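Here the complex is missing a single protein chain, while all its other protein chains stay put.
Presenting subunit A:
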């Protein structure tokens, strides 16, 4: 690890517009005494067809960044966009439709509606939108995820790994612009975890899907093309092609030399 970059560096080499991007994104919780700066001006672009992992210590703002990017939460300052759509200023309905049509989600837990079968869960976003399910694509995804014989089961009848795979299938089947996962393998053992991650990897390779996940696990992050490190609400490193060991190394370094506290950015910016 030779480049513990102090300043965030925005990836610029991608030719097409990014699948998602944040510019000077800041998020402040609370007021006065109890104010928390969860994000302090984060700028980042996620290129089409790339697999990105976001890492960082607990409380560094990973989830906050992802929520703001995915239209689940609104930023205090700065802009976030999905494709060419700016999220700032969208009302709830537009935001919901954007999530429905352009974004796929895989959460750490509670991914599926317990009363619906695996198949019904997979097609849920399409059904809600009143869209037709692309049968061939659905079969391809289900096959790929090895869920073909599990489609009639309820979530309570599936293993944790299978639940996460169903969630992946749900995210994939609508062909979203981008898939977000907040610690999608956080609850899984290493084998199931590897299963889910290789599936995400494969969708990137085979279907040119854009994927962004948050993870604490260097092995999970090593599946990604690009790893972004966050500390105290800022990007402290952004690199491509890291191995598991590289990531371990960097995390150790981060623990020993935490980045100097950065002054709060001018909020009127």
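One rule holds in what follows: a residue touches a chain if its C-beta (ideal position, glycine included) is under 8 Å from a C-beta of that chain, and two chains touch if they have at least 3 such contacts; residues count from 1.
We adopt the following convention: contacts and distances are computed from a predicted model.
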Exercise for the section: Identify the UniProt protein name of the omitted chain, choosing among "Electron transfer flavoprotein subunit beta", "Sulfate adenylyltransferase subunit 2", "ABC transporter permease" or "4Fe-4S dicluster domain-containing protein". Expected result: "ABC transporter permease"
Exercise for the section: Using the definition of touch stated at the top, determine which of A:28, A:72 or A:140 touches the missing chain. Expected result: A:72
Exercise for the section: For the chain that's not shown, point to the residue among A:125, A:161 or A:233 touching it. Expected result: A:125
Exercise for the section: Check each of A:28, A:90, A:116 or A:140 against the chain that is not shown and name the one that touches it. Expected result: A:116
Completion exercise
In the full complex, subunit A touches the hidden chain through residues 63, 67, 72-73, 92-93, 96-97, 99-101, 105, 107-116, 120, 124-125, 127-130, 156, 170, 182
